[in-house]
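One protein chain is absent from this view; the other protein chains keep their places.
When the chains are written out, they are named A, B and C in that same order, and each has its own residue count from 1.
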Amino acid sequence: MDFDLLDILTALFLTVGCFLGISGGVGLYRLPDFFSRQHATGVTDSACSFLILFALILQSGFTLVSVKLCFIFFFLVITSTTATHALAKSALHKGITPILGREDKR
Amino acid sequence: MNWVGHYNYWVAIFLMMSGFYVVITRGNLIKKLIGLNVFSTSVFLLYISMGKINGGTAPIYSEHTLPGQLFSNPVPHVLILTAIVVGVATTAVGLALTVRINERYGTIEEDEIRAKDDSL
Amino acid sequence: MEAAVDIVLLSLLCVTVIVIVYIRKLFCAIMLLGIFSLISASLFITMDAVDVAFTEAAVGTGISSILLLSALSLTHTRERRPAHQPYVALMVVAVTGAVLVYGTMDLPAFGDPDSAIHRHMAVRFIVDSPQEVGPPNVVTSVLASYRGYDTLGETTVIFTAGIALVALLGFNRRKEFKVRLSGAQITSVPEVPLSSAPKVPNADYLVLRIVGKMFIPLIMLFALYVQFHGDYGPGGGFQAGVIFASAIMLYAMIFNVETAMRVVTPTALRLLAVLGLLLYGGVGVLCMLLGGNFLDYNVLAHAPLHGQHLGIFLIELGVGITVFAIMVTMFYALGNRSGRSV
Partner (left out) sequence: MYAAAALAILVVMALTLVRALVGPTAFDRLLAVNMFGTKTVLLIAVVGFMTDRPDFLDIAIVYALVNFLSTLAVLRFFERQLHEGSAPPEEE
């Protein structure tokens, strides 16, 4: 099939977005303590959702669908960051302290 | 008999049996309610997976659907739509009963309640 | 390709359930139940059940985890180690499971078009509904018009559950709660008078309050969109009522339940619950007065299709109001039980 620019761009954005998502997942799985995991998900979450949703917007052009996708992105960015903020505040409030530096170096 | 065709039903039965298992063995009332929730979601899964047709889309006419479009079966969707909200309502009544039992007996472990009840 | 997504989601579902069964911390079980409803909602989407996925989404994250958590905070959060060995139960469950799996042997494979249930009712609904009832969303037309009487029954079930909850728990939590049982006073839950309850430090939830103030009107507006968009896309009375209720719950999460109860008072909720059901039944009786049968919307307007359109609009509104009022009543009753702010 003929590869026009739009399809290439969508494929590119999708792969980068999914790569970021997977790196976030791996970060969530492997990092040692709560706050570093939260850092991993916080960073990749918004970036990955932006790239994937932007790739879908490219595909749907100027229709109601891309308006909905912009809404989703707007809500997603604000709610997930608020949730991460509230989570971190409550964790600190509860006394979970982040690991500062490596044990032998501290 | 390809297992791919029946995988949905087997997963639904597995969920049903695990919900059933939780209700039988666990004494904690809230854990039983969670088991009932799992059980009812498995029934929803069974109904919906029966309604799906390969190549069919959701039963909504829109400019995306061509005239001869094959639609999935809308009838199980209607049944399950109301069943979910009714399920939440009954879970809430169950939780209210659990709260009252806890205030009355001070515990929500089944055998402790039975012990306290006979002693009165 | 959808089959692959389907199978992976189903396997994730099984893994989640196994851990839900064996986890003893109830709080974590409720968190996993949240994930369980997330996976089942995306499963419903891959199986073309869009309205059902909508309801499961709105109910799963919004209502059921909050109600479970409110009840959990009033009871112990850890389950005791089961006393007796579960081998008998395991055997019983395995046998029933095996019989059921044997039963599914002659079920038609997943998704083949000529299985029995697709031939009779479904074809009639899909083919006739645009001419007879009108809205593009066949599920809404079946829910509201073909099965209007059943939906009236289901709304009454939700209404009764709300009454049961208020009867059990009630809203009054200020007075000392004493239980008189055969003379001996069993337990009296010491009510902490609200004034002395440690003021939840709302001040340091500044970010939450700002975002909440921004999002509560958005959620309510979206609920109204869902309510009136039910004919053309996924949505309808049930989903809209639940989403509206989660907007009020968000308000209660950020400020405490008392302020939320001053905003949406329990008496207003009782009135709304009754009003919704009355609207639904009233439309049915109105159809009878105009010469049609009960809940036969053709007579409501000059042309049958317009009558159907008006009828479905009104009863979806009635369902939405009742579901909203009952969900918020449940949240108030459970969340406010021990006098401490949720």
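One rule holds in what follows: a contact is a pair of C-beta atoms (placed from the backbone, for glycine too) under 8 Å apart; a residue touches a chain by one contact, two chains touch by 3 or more.
Not measured: the values here are computed from a predicted model.
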Displayed partners of the chain not shown (whole complex): A, B, C
Of C:G162, C:P234, C:P266 or C:G284, the one touching the omitted chain in the full complex: C:P234
Candidates C:V93, C:I126, C:L143 or C:I243 - the one touching the absent chain: C:I243
Contacts of subunit C with the absent chain, listed as residue ranges: 1-2, 4-5, 8-9, 12, 15-16, 19, 25, 27-28, 31-32, 34-35, 38-39, 41-42, 45-46, 48, 50, 53-54, 57-58, 61-62, 65-66, 69, 72-73, 76-78, 197-198, 200, 208, 215, 218-219, 222, 226, 229, 233-235, 239, 243, 246, 249-250, 253-254, 340-342
Subunit B residues touching the omitted chain (full complex): 57-58, 60, 62, 64
Where the unshown chain meets subunit A, residue by residue: 7, 10-11, 14-15, 17-19, 21-22, 24-26, 28-29, 34, 37-38, 41, 45, 48-49, 52-53, 55-56, 59-60, 64-65, 68-69, 71-72, 75-76, 79-80, 82-84, 86-87, 90-91, 93-94, 96
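Keep this in mind: only the chains that are shown with their structure count from here on.
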Whole-Å separation of chain centres (CA-atom averages), subunit A against subunit B: 31
Between subunit A and subunit C, centroid-to-centroid distance (C-alpha), Å: 29
Centre distance in Å when subunit B and subunit C are each reduced to the mean of their C-alpha atoms: 12
Residues of subunit A engaged with two or more neighbouring chains: none
Per-residue overlap in subunit B, given as positions that touch at least 2 other chains: none
Residues of subunit A that touch subunit C when the two form their complex: 75, 78-79, 82, 85-86, 89
Residue numbers on subunit C that touch subunit B, as the complex places them: 3, 6-7, 10, 13-14, 17-18, 20-21, 26, 29-30, 33, 36-37, 40, 43-44, 47-52, 55-56, 59, 63-64, 67-68, 70-72, 74-76, 79-80, 82-83, 86, 89-90, 92-94, 96-97, 100-101, 104-105, 107-113, 115, 117-118, 121-122, 125-126, 130, 136-139, 142-143, 147, 150-151, 154, 157-158, 161-162, 164-165, 168-169, 177, 179, 181-182, 184, 186-187, 189, 232-234, 236, 238, 242, 323, 326-327, 330, 333-334, 337
Of subunit B, residues touching subunit C in the complex: 1-2, 4-11, 13-22, 24-28, 30-31, 33-35, 37-38, 41, 44-45, 48-62, 70-78, 80-82, 84-86, 88-93, 95-100, 102-104, 106-109, 111, 120
